[in-house]
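With one protein chain removed, the remaining protein chains of the complex are shown where they sit.
Order of writing sets the chain letters: A and B. Residues in each chain are counted from 1.
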């Protein structure tokens, strides 16, 4: 289950009640950010961060570096295939 | 859309699919059957159908749609309880849209709404709390369902209600937990799952460590997976690589969101508000020990079970249903005795025919024509 979408935190609406405004493709909505606050992140640190939103709650901050790493691995899986293909083509 | 479109690139998919095909040929199974990968989560099932991944993958690879669709596994008795709550004249019953059509013994919430009950679909439990604030003369009940992913949101809504002293807000808690559920699948006789796509959004709450027993004790691979098509394909590729090498490890494909230890800020409210139930009754799978949570004593004033004095009634599935076997990958949907006969999407008997993401419903709608179209 669990429909979740990445959205960007635009501003903090109510720091006491942990409410922020997020934007996803021009759609905005107020969400609760309690689950992404911890000793490293205070509300104001979250501005412009991307978070995963599920039923009106930010559940996790998107790790940009890890996202890039995953994309790199994905690209490499492809390259391997292409290389094998090239060898096959070459041997014909 | 950032973090979405990059993971939907068809060109990348083609290359990974080729790799998957090669891997499938290299894997030897002891029996003559396809490699079976269970996607535990209904969200994965949805992506698989939405992008048509099931047809792109080699014939030698089958997805088994697991029990992670909270709509599919809602027992009829729970729907009956929802109906008895919503029938109170002073109640506004709020729910995610998913639960509206699930049949109880006699009717669904949608049927009851048609009779005039005040039933409202909301996007978030916080919206239900707002309704409670705005309607102090009503009792506002939120129907909480779903796995660990959704638990922090309902827990935090209750904590917020307590903090701002909204005393007319109640949670009908039917949250379920993932680990006992996977364990029940693994323990079932005749189970034929070779590896698991781990539920990515549950994992970002609980982390990947709770899955360790699957590798250690059952020697099956699990990869915590994201929900975009490339996430799923990469995860399938990772599982297949393990199978090829004879390994069984817990891996994490969804590192951009999932930490091995999970999210403490999300786990705290869960343990603040909820406690484990002794058992929870599932549609299709029967009763599973410790597979659900309820509201603890500290927050009992917000517990709809207490407020409405609900009794635990068990309404078992019809005997003819073979949902359990299908869920465990023992039977294919069309091999069930009642598939397409007594059990159809319009009048579902069993769990898997209820939601459009249910394995049987999907096969009923798509199965008969898809091969013809693929020939084009």
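In this section, a residue touches a chain if its C-beta (ideal position, glycine included) is under 8 Å from a C-beta of that chain, and two chains touch if they have at least 3 such contacts.
Note that contacts and distances are computed from a predicted model.
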item	value
Missing subunit (named according to UniProt) among the choices "Hydrogenase expression/formation protein HypE", "NADH-quinone oxidoreductase subunit N", "Carbohydrate ABC transporter permease" or "Type-4 uracil-DNA glycosylase"	"Hydrogenase expression/formation protein HypE"
In the full complex, displayed partners of the excluded chain	A, B
Options B:87, B:105, B:271 or B:365, residue touching the unrepresented chain	B:365
Residue, one of B:71, B:214, B:267 or B:349, that touches the chain absent here	B:71
Where the unshown chain meets subunit B, residue by residue	1, 4, 8, 10, 13-14, 42-43, 46, 49-56, 69-71, 96-98, 100-101, 110, 120-124, 127, 131, 146, 150, 229, 345-346, 355, 357, 365-366, 369-370, 372-374, 376
For subunit A, the residues touching the chain missing from this view	1-3, 5, 24-30, 53-55
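Just so we're on the same page, only the chains that are shown with their structure count from here on.
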item	value
Separation of mean Cα positions, subunit B and subunit A [Å, integer]	22
Touching residues on subunit A, where the partner in the complex is subunit B	1-6, 8, 17, 24-25, 29, 31-32, 34-38, 50, 52, 54-57, 59-60, 62-64, 66-67, 69-71, 73-75, 77-82, 84-85
Complex interface listing, subunit B residues touching subunit A	1-4, 6-7, 11-12, 15-16, 18-19, 22, 41-43, 68-71, 96, 123-127, 146-147, 149-150, 152-153, 156, 160, 199, 201-202, 204-205, 227, 230-231, 234, 237, 253, 255-258, 263-266, 269
